[in-house]
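All protein chains but one are shown in place.
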Amino acid sequence: MSEFIQYTLQGLAAGGFYALSALGLAVIFGVLGVVNFSHGACYMLGAVIAAVLLAELSLGFWVALVVVPVIMFGFGVLMERLLVQWLLALDPLYNFLLTFGLTLILVEAVKLRYGVSGLPYEIPAGLGGQVTVGSVNLSVYAIFACVFSVVLCLAVGLLMTRTRIGMIVRAATEDPGRTRALGINVGRWVTPVFGFGIALAGLAGVLAAPTRAITAEMGSNFIIILFAVVVIGGLGSILGAVVAGFLVGLVEAYGVAYAPAYAQIVIFVLMAAVILVRPSGLFGREEVA
Amino acid sequence: MRSRNTTAVSAIAIAATASLALSACGGAGGPQAAAAGGLSDDKVVIGLLNDQSGVYKDLSGPNSKVAIQMAIDDYKAKYADKAVAKDIEIVTADHQNKADIANSKAQEMYDRQKADIILDVPNSAAALAVATQAKNKKKLYINIGAGTTALTGASCNKYTFHWAYNTAVLARGTAGTITQEGGKSWNIVYPDYAFGQDMNKSFSAEVTKNGGTVGQSIASPFPSDNFATFITKAGEGNPKVIGSMHAGGDLINFVKQFNQSSLKGKVQLAVGLMFITDIHSLGVDQFAGTQFTDAWYWNFDAENKKWADRFTEKTNTRPSFAHAANYSAAMNYLEAVQEAGTDNADTIVGKLEGKKINDVFLRNGEIRKADHAVTHDVYLAKVKSSAPEEWDYEDIEKTIPAAEAYGEANPACTMG
C-alpha cells in the first residue's frame, strides 16, 4: 500500500509540472488557434537561459524564475509580431509548420552555441534532500516544483475566471469571430496572450533545470508528452490541460510501477482511448458546426 | 471550431510523419578502383563517419577529425620523404544516429569519395550497417564509438575492426569489479533499445558470474526525462547497487534525479557507459563517487597528458577516449600502409591482424586475429568529489588487464 502511495505522490508531482508546461500550449491554442510546436523548444530555451544566467552572470534559480519568463515573454511577442501573425488567417497547418521549423532552428542554434552534452545546473539551496514519512518519501524539489506549478496554475485560473482580461480570453477562446462581433478587439489580445504562453513554457524550463538534463534536445521528447496532455484535456481548454497533466503524471507513474517498459506507451493509449470516447478531449467543447 | 480542432490534430499527425520522412536518402554507386600495389588514386582517403550534430557530437564528433589530423601530421613527420602515403585526405559525414543514413553515407564514402577506410561510427545500429558495407565493398572499417559486441561477434567480418571498447568490456570492468568488491545485489535500469538491452544482458551476466544477484532489470522508454519513478522502483528490495545503462541526456536525467532521491548515499550508483563529456556537462559533484569503466583517461599518465595537451591546443577541450582512439586507429592504419607499401585492403588486414601495439591509447594492445577485437588495458574510474582543474574529473582506481577485460575471442564470430 505504501508503495502505491509512493507512486501516486510521484505521479502527482510530475503531473503538476506537466500541467504547468501544457498550460501555455493550451492558452495559445485557445486564443490564436495555433498549435505551437515550438513550445518544447521554448521550454528548452527557458532552461538554457537559466543555466547561462547562472554560469555567466551568477544569477541563481530564484532570479531565473522571474527573469526568464520576462525574457521569454519578449521572445514570444517578437515571434508573434514577426512571424505567427501573418499566418493566422490561413489554415492552422501553416503556423504548425512555421513553429516546427522554428523549433529546428532554435535547437540547432543552441547546439551550435552550447554543444550537445548539456549545461550544468544545481538544485537551489534549501530545496535539496527528501521528505520521508514512514516508508514514503519524495524529494523536496519535486514537492516544490509541484506546489509551485499548482499555485501558478491556480493563479492563471483566477486570472482567467476572476478578471475582465480572463473573461475576454475565455470568450475569444470559445469563438473569436462572435467575440469580435460583440465589440471586442480580439486582435489586441492575441500578442500578449501568445507572449504569456511562451513565458509559461520558459518558466517550465527553469523549473526543469535543476532536475533534468539541460540539452538542446530536451524539449523534443517533452513536446510529444505535452501534446498528449492537451489532446487528452481538450485542445484549448485550460482546466483540461491541468487535469490531463495530473492524469498523465499518474498514469505514467503507475505505468512505471506495474509495467515499466510500457510507461510511455500507456500515456498514448490513454490519449487514444480519450479520443475514441470524446474526440474533443475531456474538457474540449463538443462543437456543432 | 470543429474544423480548427480537427485540422490541428491532423497537423500534429502530419508533422510526426514529416519528421520521420526527414531522414534523407543519399548516396550513389560509382566505379571502383582498387590497385593491387601502390596507392589507389595515388592518395589515402580516411572517412570519418559519426554523429556531428546529435547526442554523440561532443564525445567524438567533429573533434575526432582533429585527432585524425594529428595522426596524419605525426605520420608525415615520422616518415617525411620516405612516407608511402604523401597525399592523405580526411572526408567526414554526419550519420545523425540513423542506420539508414550511415549506410548510404558509408556507400558514398567508399564509392564516390574513394575512402580507403572508415573510422568511428558511434551508435550500434549505424555501426552494424557500416560493417555490412565494408564487407560488401571489401574496404577497411575501424569502429570506435559503438558498443555492440556483434561487431566482433555474429556480424564480424574480415574488414571490420573494433578498437576502443564494447559492452562486454564495460560489464566486466564495472559490474565484475563492483560485485567482487562486495556490491552483490543489483537492480538495473536500462533504456529500451539495442544498446541498452545489450548492456543489461552483459551486466546481468557479469554480476551473476561474480556471485551477485540482479533483483530487477527495468526497461525505461528511450528517450525519457522523468526517471523519478524508475529510481523508486529500482530502490525496491534494497539493492546495494543500482546500475544505470543510459547514455547521453538520459544518463544526465537519471543521475540528476537519483541525486534528488532518498537513495543517494544509501545505494551505490554504477554507470554502464560514461564519457568525460557527460561529467563535464553535469558537473563533477553530481557524479561524485560514481564508478565506471573508462577505456582511456587523458590525465592517467604523462604520455596521455602530453597528447591531451596537443589536442587541447587545437580544440580547447580535453579529449574523450573516443578522440584518442580515433588517433590511435588512424595512426596504426597509416603505419600498416607504410609497412605494406599499399593501401590495398586485403594486404592491410594481413598487416593488422595479430599486431601487438603500445601507443598513447592502447596499452598491452593486440589486434586479435580471431574476432578483430582490439584488446587493451581498460580502467575502473571513480568520479572525483571535486575537480582540481577543469576536466580533471577521474581517479583511476584500478587498471583492468587486457586479458581480463576482453576475455576469450567471441565464438559467434566466424569471419564470414
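Letters A and B mark the chains in the order given here, with residues in each chain numbered from 1 onward.
Definition applied: contacts are C-beta pairs under 8 Å (C-beta built on N, C-alpha and C of every residue); 3 or more make two chains touch, one makes a residue touch a chain.
Convention: contacts and distances are computed from a predicted model.
You can't see one chain of this complex, but its UniProt record names it "Amino acid/amide ABC transporter ATP-binding protein 2 (HAAT family)", from the set "Dipeptide transport system permease protein DppC", "Acyl dehydratase", "FAD-dependent tricarballylate dehydrogenase TcuA" or "Amino acid/amide ABC transporter ATP-binding protein 2 (HAAT family)". One chain is not depicted; across the entire complex it touches A.
Within the full complex, the residue among A:1, A:82 or A:181 touching the omitted chain is A:181. Listed for subunit A, the residues touching the missing chain in the whole complex are 89-91, 164, 167-168, 170-171, 173-175, 177-187, 285.
Note that in this section only the chains that are shown with their structure count from here on.
Remark: subunit A and subunit B have CA centroids separated by 35 Å (rounded to whole angstrom).
Listed in rising order, the residues of subunit B touching subunit A in the complex are 1-5, 7-12, 14-15, 18-19, 53-59, 61, 192, 218-221, 223-226, 228-230, 232-233, 236, 248-253, 256-257, 259-262, 277-278, 280-283, 285-286. Across the interface of their complex, subunit B is touched by residues 3, 6-7, 10-11, 13-14, 29, 33, 35, 37, 91-93, 96-97, 100, 108, 111, 115-120, 122-123, 128, 130, 132, 137, 139-142, 174-175, 208, 210-213, 215, 217-218, 221-222, 227, 231, 235-236, 252-253, 256-257, 260-261, 263-265, 280, 284-285, 287-289 of subunit A.
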